[in-house]
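I'd like to ask some things about the structure below.
In this view, the complex is presented without one of its protein chains, the others remaining in place.
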Amino acid sequence: MIIVMKADILPESPETALVVQMAERYPDVHAEVRKIQGATRVLTEVYLLGSTGNVPVDIFEEFPAVEKAIRIRERYRSIGRHEGQAESLGFEYNGVAFTQENLHVFAGLCAVDNRTNVEVMFKALQGVGLQTARAGAYKPRTSPYDFQGYGKECLPYVFELAGKYGIKVVAMEVTSGAQVDEIFAALAASGQATGVMLQIGTRNAQNFELLKVVGQQHELPVLFKRGMGISLDESLNACEYLAASGNYKIVFCLRGMKTQYGDPHRNLVDFGHVPVVKRLTRLPVCIDPSHSVGKKAQAPDGLLDIEHATAQGVIAGANMVLVDFHPHPEEALCDGPQALLMNELVPYLRDVEIVRAAYEQRRAART
Amino acid sequence: MIIVMKADILPESPETALVVQMAERYPDVHAEVRKIQGATRVLTEVYLLGSTGNVPVDIFEEFPAVEKAIRIRERYRSIGRHEGQAESLGFEYNGVAFTQENLHVFAGLCAVDNRTNVEVMFKALQGVGLQTARAGAYKPRTSPYDFQGYGKECLPYVFELAGKYGIKVVAMEVTSGAQVDEIFAALAASGQATGVMLQIGTRNAQNFELLKVVGQQHELPVLFKRGMGISLDESLNACEYLAASGNYKIVFCLRGMKTQYGDPHRNLVDFGHVPVVKRLTRLPVCIDPSHSVGKKAQAPDGLLDIEHATAQGVIAGANMVLVDFHPHPEEALCDGPQALLMNELVPYLRDVEIVRAAYEQRRAART
Amino acid sequence: MIIVMKADILPESPETALVVQMAERYPDVHAEVRKIQGATRVLTEVYLLGSTGNVPVDIFEEFPAVEKAIRIRERYRSIGRHEGQAESLGFEYNGVAFTQENLHVFAGLCAVDNRTNVEVMFKALQGVGLQTARAGAYKPRTSPYDFQGYGKECLPYVFELAGKYGIKVVAMEVTSGAQVDEIFAALAASGQATGVMLQIGTRNAQNFELLKVVGQQHELPVLFKRGMGISLDESLNACEYLAASGNYKIVFCLRGMKTQYGDPHRNLVDFGHVPVVKRLTRLPVCIDPSHSVGKKAQAPDGLLDIEHATAQGVIAGANMVLVDFHPHPEEALCDGPQALLMNELVPYLRDVEIVRAAYEQRRAART
Partner (left out) sequence: MIIVMKADILPESPETALVVQMAERYPDVHAEVRKIQGATRVLTEVYLLGSTGNVPVDIFEEFPAVEKAIRIRERYRSIGRHEGQAESLGFEYNGVAFTQENLHVFAGLCAVDNRTNVEVMFKALQGVGLQTARAGAYKPRTSPYDFQGYGKECLPYVFELAGKYGIKVVAMEVTSGAQVDEIFAALAASGQATGVMLQIGTRNAQNFELLKVVGQQHELPVLFKRGMGISLDESLNACEYLAASGNYKIVFCLRGMKTQYGDPHRNLVDFGHVPVVKRLTRLPVCIDPSHSVGKKAQAPDGLLDIEHATAQGVIAGANMVLVDFHPHPEEALCDGPQALLMNELVPYLRDVEIVRAAYEQRRAART
């Protein structure tokens, strides 16, 4: 059960304490107070865990400080959009707001290869007014003998350059708690020059130990990539591990599904699920057109497949786009063939702008 | 090999005959003259079949009436977009043009149930200015004990009402040559009150005998639905059976793929392949959001998943939309839960209009 | 509802007529009398169709000639194994009995190429005591430009040679009613030199029109191959179309499923479903190791993957094996790489024998 407090009630307010006290009178019931950063306001919610089956709803709704009490289904307890929860689970990080209503483009290098390419990239992003980037330091690879990323070695210059060019958030995959520690250390060493969004890759979607570790730090937001070979429901349950560990700064990312039907694309683009994830959860939703499409083919209308896939996510309300660019794709250490070129950055963003405007027009027509 | 004649050369022109004559001098080579209805003009193409490996290209390019000679790869010989073939394989039928550049919405009943519902539907379409509809008479069903459609019994009133309300083309699935004959007979009996686009359902995507029969009549256009369980390449090869039998009036339809990943949608929406089919072939591309999504869920932004899926197809350049509406979905004989209501028709079309305008803006930005 | 008559009651017995009469007193109920060839005896069953919901079971069980009355679930009405139906739906054709208890190997040419190869093949089968063979005359192919089989042209010599070498049943795919007619004509012309089992290929698993046509002739048995891209339940429902049209001489064939997981095999071997099909239906179950595995790889233990797949089907109780052999695989018109050689026939059959003996030992240990 979730008890949503009225707008002005804080987690530390005496009214909240009263609700907790009442709840814990029931045997085997434990209450947790959570501060939810919604798109437009901060909410205090009290989560009742344990044997809540016999706890009545109305007893709480009689409290003047309680807005409503919601009996929740078991699944997606923390990230789910339960009956009556209109507010999305947005958050702000390093001055950037992430909600189910807005849109950010994270463009950049799939894998950091050298300082020059990082600098060219970040400078270009600054030139077009972007404050969000991708830059992979740790690269899990199918074979143990493939390049695995420059890791902590490259973090100092990545963060320094991000700071120099006004990048507020860099998305970056991690595969262990040790890497999270390295990132914290490098951020500190850089004088917090920028911020990091930790990516959980598709191969680790059900690596629950990693999810717990990443969820136990509450500072850096997490980009959770849908898993391969499992259902959307299973991916959402895995994502719940993050929230169950206390980190609610989560973005859920669609990245195409590996099936025998995607060909000639690398994966079968699954952005039809953008509205589904927005309905089932309160999380902002990201799309990754580069890994979904996986190649630089162009349609007869002059637009790239990656641009069409991006448009398909954005027209349905996606909140974040993760897209590979590279100054010299032929030098890229991985996934070069899918990276867009620097001179494609402006037209790409212009295209996103057209489509986002259309999405806003669609949404406005319904309200 | 395909020899494309210059713009003013007709199939019956003596220049065309000369090309044929030259081609057939080579042993085991047979030439076929085809009239290709492109988006902006009519083209004459000479197809060389058989042992064309030793036929040189330049010998034809020296003819003043020849625009170019194209050596084609084996696959999608007739429907494929081969090197140098910029023109799409559009066609006109009953006054309606179908190309890779324009867009038509076919709205209507998945399965015809009674005259009243058909009349309500067609009248509503006329009210919003649509001249294209769907109305299923023959319904192949998973179990032999389920309702299989009213078949030829309902054709007279369907065609009569289509004529009454100005519907120019009705899309309708067929599963046998006998049904095609019934449709021809009923159209004749109605005084050609309307036109019919024959649908090949996903279950029959590799029913080559049906494809040959439907391809051997050259009057009615064909809507070919991508097959389940096979690759896009295999579906395109199957579609080629239609063209190999002489019917080039083909629209290729994406309708979602059955996988374990689509849930909670009925199928995994595959509209990321819209630009792919437009690149690999010269066919107009249709999307079927109703069967892809399969349910009437709504996103928090007030738009239905079916509308989001439609938008995803249209923003990427889809040329046709097949969508289920029903005056009383609870009475529908099949697939009721996915049908939109009559009062949802105007907002649906308004939404398509917004997205189509955005697509045209995207395309214009590239030229 | 199914009313099973006692052992000595025939379809034409007056007791059966009485049951029919009683059943049809109920409004909208129609009764059909069927003669079921079980493994050990012939049964008379009365099927009640239509609005049977209100028909009581006990009223029939009071008839002395009735063994039991079974209320059936909707699915697999005719082929299903319903509560209380222990008897399998076996049949005898041209002197060969097909049941859920015995085993037949159909070895031979995937596609007939010439008279010599057919003769070499059939002679070899006679040499090892086999009376069942495969020999494909009609070959549906992915591309319209690939070889489609010699069709009716080769039937005369195939049937003549089958007769000459004592082959009782030849399995052969058909894709249209016209082909069935050609087969009947050629069999007649050969003086019924042999028998034919009609194969429904995986591409036509849901070609309901073909299933109806093939089901409406009750002489030739049918080998139904599981469909690609659909669930086992959907394949069984499709198979039911055959029985619903009156032909109960059906064998259900597993042939591997096309997924992204089968590699390096052509398909993911699905013979784990042998016991499932035997439980859900009363049909004999066939396996097709050649098309499942699709290549001639050998394990370090000296056995071929095709032999291991065969063994996996047989050890679980498969009743029929369809396997490709060819005197000169390099000359084969299709699927040559998966064909076994003539000198592999004896070891192959010896291997089947070892495994079948083990299956019988397993079964005996349970009774």
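All chains are identified by letter, namely A, B and C, in their written order; residue positions are counted from 1 within each chain.
Simple rule for what comes next: contacts are C-beta pairs under 8 Å (C-beta built on N, C-alpha and C of every residue); 3 or more make two chains touch, one makes a residue touch a chain.
If you're wondering where the values come from, they're calculated on a predicted model, not measured in any experiment.
K.L.:
For the full complex, can you list every visible chain touched by the one that's not shown?
P.N.:
When the full complex is considered, the omitted chain touches A, B, C.
K.L.:
Given the contact definition stated above, which residue among A:Tyr241, A:Phe271, A:Phe325 or A:Tyr348 touches the chain not shown here?
P.N.:
A:Tyr241
K.L.:
Which candidate, A:Thr16, A:Gln131, A:Thr175 or A:Gln338, sits in contact with the chain we can't see?
P.N.:
Going through A:Thr16, A:Gln131, A:Thr175 or A:Gln338 one by one, A:Thr175 is the residue touching the chain not shown.
K.L.:
Specify the residue from the set C:Arg255, C:Lys278 or C:His326 that touches the hidden chain.
P.N.:
Touching the chain that is not displayed is residue C:Lys278.
K.L.:
Consider the whole complex, including the chain that is not shown, and state which of A:Cys154, A:Ala171, A:Leu210 or A:Val293 touches that chain.
P.N.:
Counting the whole complex, the residue in contact with the absent chain is A:Leu210.
K.L.:
So that we can see where the missing chain sits, which residues of chain B does it touch?
P.N.:
On the chain B side, contact with the omitted chain comes from 258-260.
K.L.:
Quickly run down the residues of chain C that touch the omitted chain.
P.N.:
81, 86, 88, 100, 231-233, 257, 259-261, 263-265, 268-276, 278-279, 292-293, 297-303, 305, 307-309, 311-312, 315-317, 347, 350-351, 354-355, 357-358, 361-363, 365-367
K.L.:
Since one chain has been left out of the picture, which residues of chain A touch it in the full complex?
P.N.:
Residues of chain A in touch with the missing chain: 74-75, 77, 140-145, 175-176, 203-204, 206-210, 227-230, 234, 237-238, 240-241, 244, 258.
The criterion applied here is as follows: only the chains that are shown with their structure count from here on.
K.L.:
Which chain is most central here if centres come from C-alpha coordinates alone?
P.N.:
If we average C-alpha coordinates per chain, B lands closest to the whole-structure average.
K.L.:
With centres defined as the mean C-alpha position, give me the chain A-chain B separation in Å.
P.N.:
Computed value for the inter-centroid distance: 39 Å.
K.L.:
Would you pick out the residues of chain A that each touch at least 2 other chains?
P.N.:
259-260
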